[in-house]
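Here's the structure we're looking at; comments come further down.
Note that one protein chain of the assembly has been removed; the remaining protein chains are unaltered in position.
Chain lettering (A, B and C) follows the sequence in which the chains are written, and residue indices restart at 1 in each chain.
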């Protein structure tokens, strides 16, 4: 080992000449073209994928770090989403409406502009969210939680009646570390229990918007959390991204950290007919430029999602997995279910299939089920 | 969503008839054959892979859970490793020598049997380790740490002199949670600092044996920990397995949980010429049978490792990654290094390549660089 | 700083002469007497504290480590609990009945012996639990979870009818890492949601037995988890111990790691009238001898609990905390609740009381509210 010569994360290569700034975008465009594997905008629009205003407009600021990108308005975001093939757009109200214009006439004018933009680019608005603007807490916790939820549902019922439209789906999103780690409703599970607690007036209108990374940040297994939400019939919306378990809220693009876990998540959702939105709630990294956001970040995130979703289809229809899971379900023969030793003996060799299935899913991830191998 | 109809982790399939116990091994063998992708024993032996006695002989016991497999002696383990193509074997002394026979005549007889077994099956012994047998600590910590290390080195120097052989490499292995989480040397880094502290008499003989999962269990990034060990010239041996960050010591087979992170680890090791052993320090799951241990667990673990190692070669030689990393190294032009704004402007578009590289590595993992895609 | 002279966790003292084994128990007894602060057995019995058979009989074995203590039978455990003043006893069925005797005539004989022991020592049995003995899972998860729970409830209803007694409380206890970290019902919250999911036939009979450390191991805030269980009316039983967040299941005695968090937990339980059992579900450390288990481990654990419980009473009745929480509840004056800025302005200075309360609880923990201070 050459001591003192570790170059972590960057491979050795003869250093070429500096690349002048005005040639850099072209280089990025050429390399992303070389990568290949892009789906057409038309194909991308077949999936219920949404792009958030805040994700594309995020300027790269961080605690102790200044922004690295220029502001982008919603017309540009919607236009770019349309071009890429992201068929849905969502937003925080204050992403697009200045706080002081909320509820005023200006709001109506902005909403009109948004509608026009969406129509021109063939997008639909899939979701609007509002950050907590409630006064700083001086009352007790459960009152604070039940009150806004009930008030919002009742307002929706009223407006829906006026407009002759169905009521909306109302989602709670777990934010485990906000404000400071030790809160009353940190996880999707705590919210499921809260919805079922009897404290809400309209629990049937309220469900969950889990975020992959929020569950992981808390230390949970996202696919298990999703399974529990499905079990309760409460998986209404799903924020997709990636990151590290029990670390910060880094909001990396889907599939860039845990692609195998993502494959398992999508197998779960495909096989249980989840048909709600997949919302690209990630942050393009600070190192990506304004150009890169729409040239690299969003198209590659969409394409990794589509690839993993289709790969989940491979898993569901794979003959090895089908036969193995079938065998595990049928078991090893009729025995007295109360005689643990007899049950173990009847299934002993069959249970090896658990490990075989895990290996098979690895193979499907890397493409070995389609013959990928190395001749050595 | 069909409420109450969640089948987490197991796909729906028409339940076939029970599979009688005497047909189950054949089913497992047929399905693993169908999986394909196995390398030949000869190919497997080209890699410096070692199989531990304890891993193959582990009987599946766990806290509150009885064993699920029968005992296996070292002759059988070595024979099976030879058949599979695992060219090296390692052991704890007490895995093969009863505690009361240590240092006695019986030990010599057993060592002779081991040598014969290894010779007959074409294996070599790559490592022997001894669990802490030191008395329960009543002295202060640093004395306890320095004393055994120095004593072992000096004994080795003496024996090496007598036999005219070079001294051995002495490795410390971090076990973050043993005995109870808050210990003096929990991680590889703490051990690196300890080796360099001036307290050891022969620091040049002492290095590290990191285990992938131990670093992850502690919350670290294994590849960063390995990079630090490489930087210090102290990566002597490497235990390979998989598992979950900040959870228990589950010792899952390599690549079954974090294949992308594993790919990155192997890119680091390949590009820095690590040439020590890769030790299969995992535990076949409790659900795997004695038959399954050698029919599924070990061959698939070896093959996933080889595939990931060769895939790391794809990463190192990939033209997109080569050009992108080269461009990042050469930068965006000559600017005054003290003028942060000028430096940022000169590199702005280039830095998008970081995200592009991350996407490219995902592509190589799933085989998109060889044309894998879905037509939709 | 004297380099190389760090003695972590042990203070410097002139080394006295060795203490012969036959004088060691006397030394321990004298020092625990010197510590003082012990409550009388009569006082201890006033609290609903239970001692588990398995805790006192635990022999100190660990993964890779042999037992350090001798076996203890239930007569001895019950006798010692009686002497110390632990008024309730609980057990796993297999702690006291050999697996092969379950449901056989021998079981009745053993139960009779237990009843006699309890009567003679003035204890009552507060809880019996059975480890999972169900066959290794081959069916899908939610069936497996609902089936045993429903079956157990129905059996209880039947037996209760026969004996003219009320039905029992049935508790689920979250074990986040068993078997291997990524499970369907890892936490108390996931269980709350499961109980409310509509899948159980008798949800009103089923509640929770949270364990302090299990919540902490998972990364949660135990007092928040308990608050959620209280909110759902499902806190039936509570296992008390201590340990480290996101580390192993170390089962340390209550208050030895997180006394301030424990104080907060008990303030919550006192102020919400929890009146179920506090079960001493810890493991005397491996370094403690058989003598030490009943001379040190159990009496000191009971006494720390009682002290913290009474201290929680100090918090509840403290005039500073009463006035500060009262002021926070009343707020800073009538303002339009929709005008966030006006609300903030009206409460601005009042909110400082949050930090003041945190400091006050620290003071109560260390006894500063009773005048403890240092003159310097």
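The definition used in the following text is that contacts are C-beta pairs under 8 Å (C-beta built on N, C-alpha and C of every residue); 3 or more make two chains touch, one makes a residue touch a chain.
If you're wondering where the values come from, they're calculated on a predicted model, not measured in any experiment.
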Which listed residue (B:106, B:124, B:158 or B:182) would be found touching the missing chain in the intact complex? B:182
Only one of C:61, C:99, C:116 or C:330 touches the unshown chain, namely C:330
For chain B, which residues touch the unseen chain? 133-136, 138-142, 181-187, 189-190, 192-194, 196-197, 199, 218-221, 223-224, 227-228, 231-232, 246, 328-329, 331-332, 337, 340, 343-344, 347, 350-351
Considering the whole complex, not just the chains shown, which residues of chain C touch the missing one? 1-21, 24-25, 27-28, 31-32, 34-37, 39, 43, 46, 68, 219, 223-224, 227, 230-233, 235, 244-246, 253, 255-261, 264, 267-268, 271-274, 284-285, 287-289, 291-292, 295-297, 300, 304, 306-307, 310-311, 315-316, 319-334, 344-346, 348-356, 358-360, 362-363, 365-374, 376
In the full complex, chain A touches the hidden chain through residues 3-4, 6-10, 62-65, 68, 131, 136, 140-142, 177-182, 184, 197-199, 219, 243-244, 246-250, 252, 286-287
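What we mean here is this: only the chains that are shown with their structure count from here on.
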Distance-wise, how many Å sit between the C-alpha centres of chain A and chain C, to the nearest whole number? 37
Where in chain A do residues touch at least two different other chains? 219, 223-224, 227, 231-232, 246, 328-329, 331-332, 344, 350-351
